[in-house]
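Every protein chain except one is present and positioned as in the full complex.
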Amino acid sequence: MTKNNISPLSLVILLALALGFSACKKNKKLADISDQNAVKEQMEKEEMEEEPQVVEPKVKPPVKEATKEDKLTNYFGAIANASSTNSANASIQEALTMFSNSEAPVLIVIYKDGSNPSYDEPTTIGKYLNYLKDTKNNKAKIEEVVYDSNGKIKELVLRK
Amino acid sequence: MRIIQSLTFLIILFHSSVGQSGLTYEMKETENQLYASNKQINQFFRRFNGEEDDDGNRYYTSDKKYRDASLRKKYIPGLFDRETSQIDPNYARDFVRQITDKRSPAFLNFHEDDWFAEVTTEFTFKGRRISGLLYMRLQQQGQGYEWIIEDVAFDQFQKLFDKDTSSTKKFMHPLSHELDFMTLRKAFHGNNHNEQFTAKNYTPDFLTIFLYEMNQGNMKFETVKNVKFHFFSIDGWYFSLANFNRPGYNTGWLISSLVPLNGADQKKQLKDYIYNKN
């Protein structure tokens, strides 16, 4: 390949990379905004839950939690794709504020056959976030989130 | 439009090759060789049986191409060592024809077949490092399987047994019983070949000696030097499997010898030879 052949390609790559980075930034901002919305929604949700349980409590309206889960998903991405250990650690600290504590259990479903899921060995959110940092393996998606009375996550179920 | 598409494709390609593995071209070449290699005995079994696709993905019993005849015909020639073993091409052709026969194809069965390992080992015995062979085999046990030691061959044990069967050999005379066997005293005196006083059909059991010396603490395991496998699982044939660690596309666990067997006698002879029982 001659130099002339490389440069347009690398330009495009550079462009693509630049776009990628700005997209990351945008996500981060979105995440910040969605946090406030999420907290508000969480408060609404708690009010709902305090009402007498006419509706079956396990059936949660999916729209209500979407933003908070999005925020967590964004943190997972930010940690797994962090450019440095320091920025990954910073994202871990931020993500941990969403949880009751760093020991909150994380279950990972590896296979589901009807109502009988197979899990990986249960871990904790602190360990899981570091796992994302070290291995950059961000395959698992959020399946279920259980909140405590303060609106913090006390249990997380992921699905691979 | 097409240019943009191909550029996008190039970018994706660039990202996936550099982003994920970061392999150099030299490494790509090596990778192709490693792909071709029979990396485990397990893979030798799968390729022999046609239980793996072109990309090395496993076929399960429910897959349409599981044990497919044309797949096997493609794989099996690659299972022979083509560089050093000098396998008779006529034998190889007959062998492949037999195992891929449309009406009665032959497959390897990990649990049930007549196959075993010959493991070259080193031990320390009475302060000296010695080499010996362990013959190992799979055995059903409990909820699954285990490898067990079926037999051993150590020069140090074998050379102690050299039974004289001639008419001039030492003996205890036939009226010893009248003397309360006081002939034993002279028989054992200064003798290190006491096997002369055993029955005609006596054969020493080296596995027991090995276990005795191990359990007594006289013998200590050091290391494994080499492993090979002997297969008597295909009717009328013997083949051995050895590991070839070398550059190129004919590497890993490969058939290193192939011998046609005519009848049970030849099979027994060859087994005795492998087990060092001649």
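Note that the chains take the letters A and B in the order they are written out, and that residue 1 is the start of every chain.
One rule holds for everything that comes next: a contact is a pair of C-beta atoms (placed from the backbone, for glycine too) under 8 Å apart; a residue touches a chain by one contact, two chains touch by 3 or more.
In this section, contacts and distances are computed from a predicted model.
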UniProt protein name of the chain not shown, from "Nitrite reductase large subunit NirB", "Carbohydrate ABC transporter membrane protein 2 (CUT1 family)", "SnoaL-like domain-containing protein" or "Imidazole glycerol phosphate synthase subunit HisH": "SnoaL-like domain-containing protein"
Chains still shown that are in contact with the chain withheld from the display: A, B
Residue of B:127, B:190 or B:247 in touch with the missing chain, whole complex considered: B:247
Residues belonging to chain B that touch the chain removed from view: 20-23, 27, 30-31, 33-35, 37, 39-40, 42-43, 56, 58, 60-62, 110, 141-146, 223-225, 245-247, 251
Residues in chain A touching the chain absent from view: 85, 105, 107, 110-111, 113, 118-122, 127, 130-131, 134-137, 146, 154-155, 160
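Keep this in mind: only the chains that are shown with their structure count from here on.
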Inter-chain centre distance, chain A versus chain B - centres from mean C-alpha coordinates, in Å: 51
